[in-house]
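With one protein chain held back, the other chains of the complex are shown just where they sit.
The chains carry the letters A and B, assigned in the order they are written, with residues numbered from 1 in each.
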Amino acid sequence: MSPRRVTGGRLAWLGSLPFLAYVGLFLLAPTVVVAAGAFTDTANRPTLANVRVLGDRTVVDSFVNSIALSAASAVIGAVLGAVLAWVVVTGNPDGALRRTTTAVCGVLAQFGGVTLAFAFIASIGNQGLVTLALAQLGPQLSTGWLYELPGLVLVYSYFQVPLMVLVFLPALDGVRPQWREAAETLGGSPWQYFRHVAVPLLTPAFLGALLLLFANAFAAYATAAALISQGAIIAPLQIRTALTSEVVLGQANAGKAIALGMILVVAVAMTLYALVQRRSARWLR
Amino acid sequence: MTTTTTTTATATARAGVEVRLEQLRRTYGSVTALDGLDLVLRPGEMVALLGPSGCGKTTALRLLAGLEDADGGRVVVGGQDVTRLPTNKRGMGMVFQAYSLFPHMTALQNVAFGLRLRKVSDRERTRRAGEVLELVGLSAQADRYAHQMSGGQQQRVALARALAIQPTVLLLDEPLSALDAKVRAQLRDEIRRVQLEVGTTTLFVTHDQEEALAIADRVGVMNAGRLEQLAPPTDVYHRPSSSFVAEFVGLSTKLPATVAGGRADVLGVSLPLVDAAAPPGPARAVVRPEAVGLAAAGPGETGPLVGTVVATSFLGAVSRVTVDLGPAGQALAQLPTSDVGGFAVGSRALVTLRPDAVVVLPPA
Partner (left out) sequence: MSADAAPAVAPPVPAAPPAPAVAGLRRRATRRRTVVRVVLLVLFGTFFAVPLLALVEFSTRGAGGIGGSRSLTGWAQIADYPDLVGAIVASLELAVLTSVVSLALLVPTMVWIRLRVPQLSRLVEFLCLLPLTIPAIVLVVGWAPIYLWINYLTPRAYQASPLALTFAYVVLVLPYSYRTIDAGLAAIDVRTLSEAARSLGASWATVLLRVIAPNIGPALLNAAVLSVALVLGEFTVASLLNYVNVQVAMNNLSQQNSNVAYAVATASLAAVFLLLFLLSLAGRRRRTRGSSA
């Protein structure tokens, strides 16, 4: 590169000041507020009382539920998404199927919140299309579960599966046809190829995607909030409770402690994701 | 040389079997890849299939491996019809162009993979895989992964992996084409050495004529889904059976000629014919550069074989000189570099033809 012409000299970084100021104020400051607030009381005195909330029965339960929900929807999303990605990748790489599927998945992976909750209520809620259609044919569908954990697992799968397709397709593309053919010539049956080559090869990419899906589900709030208007069975809903009714847990800064707990869980998932991803990138270039 | 030496390679030695491809056909939509290919590989020999891309050579190899269905014809290996046998039951070892090592396994695990599928015990397969790795000279790299090895090393491991299962037939699908020139020549000789040592019947597909001529017992030149000529390398080079072979294999000059009385008259020089049955009349004679010589042309000397040097290229010990002969076209001569001094570009030269038998083609 040619030597830089420095008109601003060592003050050149000032050009990025507006950006840094904005990010400092609206991204870093709130993060610090959460982290510091978790350890201070309303009068800004250090305390561990807030963090003790994390030991609270309801809070612990909500974290357990959140982790179970995220894990279940991540596993379902990852398995089904991997299958769909396989369907796509075995087709023509420039074909209409692949183009349409990736475009649709790109849209659906971002789909969530109130509208998604409405869509499922309209399908399998009390007055839902599927519920009523089935009732006319005979079987009565029970609908209460939609507003509980199993319902959330199903609804979350709606955006987890497409996300998996987007994340996993590049990994499947990295699997070279020579590997299958080599395994075949060496005497491997399709099952043996799957078991000894495809699975171990794709495991890092699959685990990585699983962790990403886990973090994605763990961080999701809007869909659950729209589906479950009262109660706080998962951690994000605990934050809603803490924010909207200050007295419930007795501490004003309890929400910050729960938020900090969520950051920690997501951070662990994302760190593992980065580690696993590195290995996968080496194999599937 | 014999084809069945056994030295260190007890784990891989196996008597070669005969391989017959009979009337193989394969079309892709409207494109005919194989148009009734007949090819017989003698036990233990290495045949190189040579041809331009799209000539069907790779298709032939893949049909032999069972990686594709034939539309018609038979594949017979060691007297057994394997046409309907799936790839994983054929027991053939295959080396691909590149990147075929399983990236999640070490070199040793790659080589042992076929034995693992055959339920060979842990100790036994490590021993045998180690032996084959030694055969290809890679014992020191046994614990490396593909991304830790050079392209040449990866191909050696791929060769070892194919040999470890004691294949009935060894299939090499352009195994050198992804390597750089120096490694390519080295590995080519290495493959030949190993093949002679284990004695496995081998089909080697390549688009590189130098490679084919250097490595194989016989070379099959393919064109448009058919075998044009199947012969030892020297025959393919010196006695091409068709104009396609003559043009595809080796550099050559085509000079106008007249066939009469069992000899060819090439620009006034009478040469014997390779094929005495060539039809009399006007023709083109195929002259290899090494059969063309140059002499200084005296001032005012004229004639059909006197021309102007238009290009010289230095290739090390030898050089090639192109002489423009006017209406007769250009002649390519290959000389020892020490003899080229007098033939600078622009100078006049007299082309001489060595009295070797020539191949003649119908006039263009």
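The rule is short, and it goes like this: a residue touches a chain if its C-beta (ideal position, glycine included) is under 8 Å from a C-beta of that chain, and two chains touch if they have at least 3 such contacts.
Please read all numbers here as calculations on a predicted model, not as lab measurements.
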item	value
Where the unshown chain meets chain B, residue by residue	1-3, 18, 20, 22-23, 25, 36, 38, 40, 42-45, 66-74, 83-84, 86, 196, 217-218, 232-234
Chain A residues touching the omitted chain (full complex)	4-6, 8, 12-13, 15-16, 18-20, 22-23, 25-34, 37, 80, 83-84, 87, 90-91, 97, 99, 102-104, 106-108, 110-116, 118-120, 122-123, 127-130, 132-133, 136, 158, 161-162, 215, 218-222, 225-226, 236, 239-240, 243-244, 255-256, 259, 262-263, 266-267, 270
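Note that only the chains that are shown with their structure count from here on.
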item	value
Contact footprint of chain B on chain A as seen in their complex	176, 178-179, 181-189, 192, 196-197, 200-201, 282-284
Contacting residues of chain B [partner chain A, same complex]	65-67, 86-94, 96-97, 99-100, 102-104, 113-114, 116-118, 147, 158, 161-162, 165, 171
